[in-house]
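What follows is a structure written as structure tokens; I'll ask about it next.
Missing here: one protein chain of the complex. Every other protein chain is in place.
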Amino acid sequence: MLFPSWAFLLFLAVLVPVYYLVPKRIQWIVLLLANGVFVCFAGTLGAVFMAVTVASVYAASRGMDTLFTRQRETLAEMKTTHTKEERKATRLRFEKKRRLILVACLVLNFGILFALKYGAMLGKLSAGLFGVKAFGQDLALTMGISFYTFSTVGYLLDVYRETIPAERNPFKLALFTSFFPLLVQGPITRFETVGRALAEPHTFDGRRFLSAALRIAWGYWKKLIVADRLLVAVKALCAKPSVYRGDFIFVEMLLYAACLYADFTGGIDITIGVGEMLGVRIEENFIRPYFSKSISEYWRRWHITLGEWFKRYVYYPLSVSKPMRDLSKNTRRIGVGFSRRVPVYLATILVWALTGAWHGSNLTFLVWGILNGVVILISEELKPLYARFHQRFPKLSASAFYRGFTVIRTVLLLSSLRILDCYGTVRDAFSSFFSMFTTWNWSAVFHGGVQSLGLSYYDYAIAFCGVLVMFALSVVQRKGAIRPRIQKRGTVFSVCVLLVLIGTILIFGRYGFGFDASQFIYNRF
Amino acid sequence: MEQLLDILRELHPETDFETETRLVDGGVLASFDIVMLITRIEEEFDVVIPAKDIVPENFNSAKALFALITRIGEQDD
Partner (left out) sequence: MKRKGFTVIGILLSCIVCFGALTAVSRLTAPKYHDTLIDGHLTGEYYDETTDHDVLFIGDCEVFEHFSPVTLFNEYGITSYIRGGAQQLAWHSYYMLEDALKTETPKVAVFNVLALKYGEPQSEAYNRLNLDGMRFGTAKLGAIRVSMTEGEDFMSYLFPLLRYHDRITALTKEDLTYWFSKGDPVSFKGYVMHTGVDPATEVPQENYDPKLPETSMAWLAKIADLCEQNGVALVLIKSPSIYPVWHAEWDDEIAAFAKARGLRYDNLIAENDLIGIDMNTDTYDQGQHLNVSGAEKLSRWFGAILQSEYGLTDHRGEAAYDADYAALTERYENEKQRLSEGN
């Protein structure tokens, strides 16, 4: 079930009233059942994989919990009778057991994720190399698996770290893993917030309902009016790397930036809105990312939950791990600055490679990830240089002009990197990107070029207006959340805003059986 | 504490670390800085900060960070 489908709207229309009408005691069970319907609707095979994840993570977390308790009891008993060394040995023994459980569970869950994500690619590869019948090609990527695997594994790691206690009820863990709005486009959430909130009773609140409806409508607005419209042109541009070169790539960069933003943030708006409708607060995943002044700031504001996950569970643990510390010590003779940088450099590149791999199985994503890491490291190294520049020209640095420049620079830089996820091969991506500097064909772009991409001038105009509205709202939002300000003006005003959103979506949205006058060419029979 | 402030100032000379309480949430310390910082702290204070303690709450102010270092130092004994 995708967000823009009658099935999804119907699903919500049935679920929400039922959810608030049943006794509070069984509210979470209703939600769990709804999740089950949603997951099975996407495919029963996916449901099986999800069940495996829930069962394994549940068993592992409970096992760890038991070990923690036993460790505490044993150590308490040993306190008077044994030496410090003996007690430490005991603690290490327990820790080793826990680590064993953790590793086994991680291997299983990431194994499933890996097999499903890369299975098709490996299958094709093996078929090509050995003439073996491809396996896994039919395994369509299970809905939301990248998101729920990360969320659920995050929970396991928190239990392992003793940050949170293990959940005793496996069905509440299942409720968290399968929470349906998160399966479409994420975000990755944390059990201690969303997981706990899901299991709590919720009372209907008209004000909150209206607020949620506004957020959902705004999400659809961005998705259907801007994203799905521009996607047509972006797809057309990416499909023919040999034709659309030079300045077309610049157009592609801008269109894709707008398209991706509208699509992804729109989807998250719907997700968060649906959560709000059910009384569950879901973390924000974007904070006006295109207003960032550097790539690393951008990554703190775009797809926040993914970045947080990688930082929390990979980047920090990796950079402070024993091998890294040893490596740092061993390289000290080369130079203090160098040895201090070794862990952070290695961890950065590795995390970005993983982030790339998370986004897709294609090699282009890996290159994209690593390049992101490289750009971030370079800009970190350049910081002293910037600092000197700012000291020299304090007035210029403080000006709005300079701030605007840094924002535009960042958007162009990240759009350039994104060229990589437009194309199937790294070669096409690089060749397209560099053609921007060698081929000057603005006249071709505007004389027939942009009209050949499947969109009319009206479409571009509508998309442009949509982008303007998004931009204006982002500017307004810098001074505080928008929906409370709308609602402060009264229910009638809020309903009017909602109706305007719905009305404009119905008229200007790109959905349904596309009417194309050429389809009506009348074949006499 | 003074020793810690020196390390912090080395990283970001422009920030007033004695009063700032939103170092991570406010975007002063990026993940890059945090790892550099941890490496320096381990050198200077001879403590190992475990991954599970690398959370914004412990790095948002010099005071919180110092408390963390002290706590870990005591645990080790």
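First chain written, first letter: the chains are A and B, and each begins at residue 1.
Everything below uses one rule, namely that a residue touches a chain if its C-beta (ideal position, glycine included) is under 8 Å from a C-beta of that chain, and two chains touch if they have at least 3 such contacts.
Just so we're clear, the structure is a prediction, and the values are computed from it rather than from any experiment.
Undergrad: Based on the whole assembly, the unshown chain contacts which displayed chains?
TA: Across all of the complex, the chain we cannot see touches A.
Undergrad: Give the residue, chosen from A:Ile378, A:Val476 or A:Leu499, that touches the chain omitted from the document.
TA: Missing-chain contact among the listed residues: A:Leu499.
Undergrad: Pick out the residues on chain A that sit against the missing chain.
TA: 6, 456, 458-459, 462, 490-492, 495-496, 499-500, 502-503, 506-515, 517, 519-520, 522, 524-525
As a convention for this text, only the chains that are shown with their structure count from here on.
Undergrad: What's the distance between the Cα centroids of chain A and chain B, rounded to whole Å?
TA: The answer is 29 Å.
Undergrad: Going by the contact rule set out above, which residues of chain B touch chain A in the complex?
TA: Going by the criterion above, the answer is residues 13-14, 27, 30-32, 34-36, 38-40, 42, 48-52, 54-55.
Undergrad: Which of the residues in chain A end up touching chain B in this complex?
TA: Interface residues on the chain A side: 161-163, 296-297, 300, 311-312, 315-317, 319-321, 325, 328, 340-341, 343-344, 347-348, 376-377, 380, 387.
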